[in-house]
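Got a structure for you, questions after.
For this view, one protein chain was removed and the others were kept in their places.
In order of appearance the chains are A, B and C, and numbering begins at 1 in each one.
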Amino acid sequence: IKGDRKAPFTVGWANIYSVPTWMKQTEGTITDEVATLKKAGLVKDLMITDAQGNAQTQIQQIQSMIDANLDAIIVEAGSSTALNRVIADACTKGIAVINFDSLVDTDKLTAKINTDSNEWGSRAATWLVDQLHGKGKIVIMNGPAGVSVSDDRRKGAQPVLAANPGIEVITETNTEYNVAPAQEAMTSLLFAHPDIDGVLSLGGALSAGSVMAFDRQGRAQVPTTGENARQFLELWKAKKLKGWATMQPNWLGALSVYTAVKALQGQDVPAFIKVPLPVIDDSTIDGYLAKAKDFPADGYIYSSYDQALFDKLLAQH
Amino acid sequence: MDGTTPLVEARGISKGFFGNPVLKAVDIALHPGRIHALLGENGAGKSTLINLLSGALQPDGGDIRVDGKPVTRLTPQGARAAGVAVVQQELSLAAELSIAENIGLGAAPRRFGLLDYRALRDRAAAASALVGLTEPLEMPVGDLPLGRRQMVEIAKALFREPRVLILDEPTSSLSAHEAGVLSGLVRTLAARGVAVLYISHRLNEVQALCDYVTVLKDGVVTADRSLADVSAEGLVRLMVGRDPGDMFPAFKPAAAGEHLIRVDGFSAGAVYDVAFSARAGEIVGIGGLIGQGQEDFLLGLYGAIPAVASSAAICGVGHLLAGVGAATAAGLAYVPADRKKEGLVLPHTIAANLMLPSLGRLMRHGLRDRRGEAALVADLARQLAIRGDTGRPVQALSGGNQQKVALAKWLPLGPRVLLLNDPTRGVDVGTKREIYLMLRAFADAGKLILLLSSDTPELVHLCDRVAVFREGRVVATLAHGNASEEAIVGAAMGLATKELAA
Amino acid sequence: MKAASISRGLLRNPPLITLALVALVWIVAGLSLRGFAAVGHLRYILELSAIIGIVAAGQTLVILVGGIDLSVGAVITVTAILLPLISPDWDPTGLLGVVLTLAIAAVIGLANAMGQVFLKVPAIIMTLAMATFLQGLLVLIAGGSAVSVTNEAVIWLGSARPFGVPAGIIVWIAVAAAVLTAIHRRPFGARLLALGANPLAARLSGVDVSRTTFAVYALAGLFSGLAGLLVLGMNRQGYVGIGDPYLMTSIAAVVLGGTSILGGRGSYAGTIPGAILLVTTTALITVVNASPGWRSIMFGSLILALLLISGREAQR
Partner (left out) sequence: MTPSASPSGSLYFAIQRRRNRGLGGLYLVVAAFLVVYGVLFPGLLSVGGFSKFSQNWFPLALVTMAQALLMLNGGISLAIGPLVSLGGVVAAITMGGPAGAFGGLLAVVVAGLVIGALTGLIVAYMRLPAIIVTLAGSFIITGVALLLLPRPGGSIPDWLSQALAGQQPTAFALLVLVLCAWKLFLATPLGIGVYAVGDNPVGAFRSGVPVERVRVVSFAVSGLLAALAGLFVAAQTGSGDPVIGTSFTLNSIAGAVLGGVGFLGGKGTMRGAIAGSLLLSVMINVMFFLGFPPVAQYVAQGVIIVGAVAIPEFAGRWRKA
């Protein structure tokens, strides 16, 4: 895709499901970015599809984007394998395909953009092991089964846990990345296990559910890892717990659009753009909470971004 | 006896449901070429007996013999293999399938494992021709009116080329003409050596058609004899065990009451441009061949299907009734012909069915008055001689008793106009008489009764006048004296209407 | 003889069987699992059951009348997200917001009924389309502004425990009493059942089909809304998808309770233990340490086993 196509470009965002708040926020960063690029005369139009959670529909919609001969397709994948062939088709047509957040297995596309899920798991586990001084009983909260992000984060934590035999994993849960099911599951576990020393929660709003379960059952809070969900950060502060969080910044979406345009303009972009994990701990949480009112109550407070950051990320090799 | 081996025979057969015996040591033998009547009051166990003979139910005791040899466990397939075919009442049809497919269902000719539609067409057409079924064979059965479906059911039995043909009340939804076709057919089959078992509550039919009779009463055989020398009265005596008395109450001309129904230019469904009026105290018969718009006429008046009229006054309301709610409020009640589909909520209890139209009338402190309802239900059950626990599901009642429930449920509302669609279908003579008496009493009490009936004698003996429908119009109105069976049938067939019109 | 017939009667009473099953599962689990039989835990199970139970109250009515409501999950989500947005600041009790939200939920139910009555669209299609429609609405309203629950009434619902009984359970008891009365002691219930078992016969007997349909679906919307407020109170935060789990569970609770999915037969009395049974099963699976695949298999098998014991349906 070396400069065959001329600006202004038409960009498609093939979203797997646009209803969740994280997606809404991401869509916000994408439309902002598109507005900026429009002003620069680089982007003509943005088309958004919503596959309503159905990977099969997403294939169909990407196919339509190919049929409509868009210049770039941004993909939030509904399955790590299902889109491989249709994405390859798009690339052979000279369309720039950028995949972010939920990644596909194939390498036959322009670029993949993400934080490192393995690293996420291992750093969260490391923090928790440190907090417990290598000894204690923990519960692991995972996202839904069969989803690669959830799986990768769990895999990343495994070597750390294995290296610390003092840490006993009492049990694990698999739920949607939501508060209510997490709270329900954790409450059941609290009754079954009088002694839980730490919660290794691997994303989404799971941690908030866990903290609320402890609170409602009158149990003392334990060290808990999590993601940048506003509710978790606020509970963290309010309940004065020992917390640690990282994030999947919503501006991965904006970065994807930017990358697509750069690629279309003929710039070399890395095949995998690794976005360093921003970490939230006691030292930085206040900064995030200060911005809280700009974010939805059930949303994610992400770190700030600008073009300089994007350029720096694109420059890595 | 006549010496031949019975084709099918039951010996000492018994059957009960949930511990209640329905048949007790019943014997019956079906001989080739004989038209055998099975009589009994509603609930006597007739349907149960044929379900046993056709393998749909398993007996508790006794045995069933085919060609003299006992069979251990008779299934529907086994019975069919033995040449037994049963005509249920519209029960075994699938609405979405075509007439031909229904006729062939479960016994269709095959080629290479597939239905052979060509052979099916020929054979189904032959069977249909026998019963006078003229509708296209590809028509879905669901589009047929009830009476025609009954003919399909009969054709379905004939299709199986039975040695033993069992007919359970085949004529109850047929008009006189169609019943005539059927009688001829049964005679032809019998002459060919088919054994026929014929169940009917129309005794004149039985007398005209059958050679032999078995009478069931309370699950035991009370008579098993030739019909050669039995009169109609004798038949009734065999069934109910006492003197029958007159079937119909003495006719009394209606005193001219106020007009309760007056419509002009009335159209609804298959009814076009009908002018009709009727007064309080009248019994007005509605006759004609099956499916000429009679039912739509009643439904239209009842507000159950969309209707238009150039002018209308019904029970003091100056226009057509907008819906069933408005109709019941105005004092109309409708008793449908197809009690199973339209009249009753079969899986619910007798009590619940009886209470349905009058819900909300007996209330205490905003709640249903259980005791009041129980008293009302008990009262209704007594009035119509519905015996036994009213907490049973209504589908556990025999057909005739179901009919009583469908009628009785309206009584608490005290309707002024009763729209009755074949109210005595499948009802035994005793009950029929009770219903006739009731209708007479209603009329005397100043109610208006529109009586749609396929049982022509009813029209002749009960009604002040009879409106005969043909192709959606009233082709004749016959006053009591002029309305003979011949006149009604003649008008219905479109013969010489003018001369007969009163 | 008499005793035998009574026990046979019990065996044919689906609500009682389901209740007995709950007791059985609780006893077995209580004896074999640490912490299960703690009062607090059982109370928590009931508290969670209250949500399903309230949603399933509407679902029971809808299924009894021969329909099905696939929009309950979406209605829960919509109420949970809408409440903070429409609770006026000047009302310290929060009751006005609650009433407004419930009214909206009921109106959604009414719209479901309208499609069926006026457009003759089957319940499943109408409510499915409504769910889709509400998803679109959520894309518009969700995540738009920074709101979290400050509504006192809802917070009370989610956390108060008068006399040690969680508010949710009290609400459930009230709903149960009302629904059971409506089904068994009001004409409404009898009409509903008749309509579900044989719509044609019911209509010809003077049952007002449209009015009953409107009432039933409005109640279903209302109860879903109520459940939405309860979920909101317990989680302090509404989010998109919060109602999703309640769609299938509400239907499952109804059927486990012995109500016929075809309509016309059953009672809310069975749905109540049905809801408890489902929550208990989920809780049991949570504390077992197994891979996600095995958990899923265990959950399905448990439901099937419970069904084998309770839900025998003498079909037609």
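Assume a residue touches a chain if its C-beta (ideal position, glycine included) is under 8 Å from a C-beta of that chain, and two chains touch if they have at least 3 such contacts.
None of the values given here were measured: they were computed from a predicted structure.
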Quiz item: Of the chains that are displayed, which are in contact with the missing one across the whole complex?
Solution: A, B, C
Quiz item: Which of B:114, B:191, B:228 or B:250 sits in contact with the chain that's absent?
Solution: B:114
Self-check item: Residue of A:36, A:54 or A:265 touching the missing chain in the full complex
Solution: A:54
Self-check item: Identified contact with the non-displayed chain, of C:204, C:231 or C:256
Solution: C:256
Practice problem: Write the list of subunit C residues that the hidden chain touches. | Solution: 70, 115, 119-122, 124-126, 128-130, 132-133, 135-137, 139-140, 248, 251-252, 255-256, 260-262, 291-301, 303-304, 307-308, 311-316
Quiz prompt | Positions on subunit A contacted by the hidden chain, ascending | solution = 15, 18, 47-50, 52-57, 59-61, 63-65, 67-68, 79-85, 105, 144-148, 151
Quiz prompt | Chain not shown, touching residues in subunit B | solution = 54, 56, 76-77, 80, 86, 88, 91-98, 100-101, 105-108, 110, 113-115, 117-118, 120-121, 124-125, 128-129, 132-140, 156, 306
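Just so we're on the same page, only the chains that are shown with their structure count from here on.
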Exercise. Please work out which of B-C and A-C is bridged by more C-beta pairs in contact, and write that pair.
Key: A-C
Self-check item: Gap in Å, rounded to a whole number, between the CA centres of subunit B and subunit A
Solution: 71
Self-check item: Length of the line joining the C-alpha centres of subunit B and subunit C, rounded to whole Å
Solution: 44
Quiz item: Can you give the whole-Å distance between the Cα centres of subunit A and subunit C?
Solution: 33
Quiz item: Of all residues in subunit B, which are in touch with two or more distinct other chains?
Solution: none
Self-check item: Residues of subunit A touching at least two other chains
Solution: none
Quiz item: Residues of subunit A touching subunit C in their complex?
Solution: 18-21, 24-25, 52, 145-146, 170-174, 176, 178-181, 183-185, 187-189, 191-194, 205, 208-209, 212, 216-217, 231, 292-299
Quiz prompt | subunit C residues within the subunit A interface of the complex | solution = 33-36, 38, 40-41, 44, 48, 84, 135, 138-139, 142-148, 159, 231, 234-242, 244-245, 282-283, 286-289, 292-293, 295-296
Self-check item: In the complex, subunit B residues that touch subunit C
Solution: 302, 304, 323-325, 327-328, 334, 336, 341-348, 352, 355-357, 359-360, 363, 366-368, 409
